[in-house]
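This view holds just a subset of the chains, kept in their places.
Every chain is named by a letter (A and B) in the order it is written, and numbering of its residues begins at 1.
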Amino acid sequence: MNQEFLRQLLDSVANGRLSVQKAQQDLVHLAMEDIDYAHIDHHRSLRKGFPEVIFGEGKSAEQIIGIMKKIAAQEEVILVTRISEQKALSIKKQFSHVHYDNQARMIIYQKSALPKTGRGTIAVITAGTSDIPVAKEACLTAEATGNVVKSVFDVGVAGIHRLFSHKSLLEEAKVIIVVAGMEGALPSVVAGLVRCPVIAVPTSVGYGVSLGGLTALFGMLNSCASNVAVVNIDNGFGAGFLAASINQT
Amino acid sequence: MNQEFLRQLLDSVANGRLSVQKAQQDLVHLAMEDIDYAHIDHHRSLRKGFPEVIFGEGKSAEQIIGIMKKIAAQEEVILVTRISEQKALSIKKQFSHVHYDNQARMIIYQKSALPKTGRGTIAVITAGTSDIPVAKEACLTAEATGNVVKSVFDVGVAGIHRLFSHKSLLEEAKVIIVVAGMEGALPSVVAGLVRCPVIAVPTSVGYGVSLGGLTALFGMLNSCASNVAVVNIDNGFGAGFLAASINQT
């Protein structure tokens, strides 16, 4: 609630510059206008530290190009997620500074690299080989937003000594992203070993009662370790962005 | 298909002792009668090595007593599962040789202990303290059916070194029963360490998306380790019986 606005309005009524009728109408809209006012002079990249990210799925190459052009006029970096190679090719013809990663299915447009501003390293770990594309999306997002990222792949719980051979990375990290499908048990084991926050990313890898990733998701939400945060299935981007948010706040 | 039966019937037709009409009628029922014949002289405890087990839930104390009396006339041991303390008290008044375990909610009626006939030890492990009642049901079942059972409780994956301190038990066992709720990750870790079959028992311990044990169940079915067999949620009895079946075949 904007006290100053309110005081001025009432002053105007008191000294007759504003009619009661007009003031009454303004006050009915009070809740809305306050919010409006608060955000008119704030840009998203000021508010959130990073420009809007484009969700590529369900948008045409033309729509994406249009949005990118508007953002590019004001920003240094743009991310487009879940975008097919074919669409990416069309986009690459329109922009320089564009890199497409076909595992992560992601476009990174970057006039120049952002400085590394995070408090420490973000570690990205996968349980299996098939989880790598999702992990790559997390890596690229965290890097593009200005973080140092290190990754280790295929260290799932069925041969748990593979994980333990990377313990120095676990200890060094400020945030750990753990990507796993099937039963999704790895985040619990990792989180049981460290003090820092662990972001668990369920993947749709598996079949039968993996239920497209729901089983891994539910397992992670039920983790008996308590420093575990969970994001949506296959949401490598969200995990990378959240890790950046933790590492940079 | 009983060839001998068939030959005799046709002989009877050939030599006129059986009319075509009667033989025709008999042959229509062939599939049923064959099965009938095969099992008439086989008792369940001969066929399966153990008498029928009584599922206590949804039966009155009177019904259970009635069934027990009939079985007790021919057998050395009877198990009743999922039975309340109150019903158990009524039953104890009718039989000697009855023990009631109030954690496992199980009655063991035993004229004399069965000899230990299994090939080795059955290990029973739980992830948490709250999983103990289900584990107890498994222990009692496996013991009553003539097996040596050893158990370790509360060694879940959030502090995984607790499990490794019991490595010798894992290596000694012919079958391992792992009981776990919440994310149900322990069976994968255990099965990744051993060669013997691991029976995973999901429990309904947990809240929210533990979904009454479905999450643990699905996680176990998706185990990235391959020597894992799964039974129904909270089915300690089934796990104990299956372990016995494996250990004694």
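Methods note: a contact is a pair of C-beta atoms (placed from the backbone, for glycine too) under 8 Å apart; a residue touches a chain by one contact, two chains touch by 3 or more.
Treat the numbers as computed from the prediction; the structure is a model and nothing was measured.
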Every chain here is the same sequence and 2 are shown, so how many copies does the full assembly contain in this file? 8
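As a working rule, only the chains that are shown with their structure count from here on.
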Name, in rising order, each residue of subunit B that touches subunit A in their complex. 127-128, 156-160, 182-185, 188-189, 191-193, 206, 208-211, 214-225
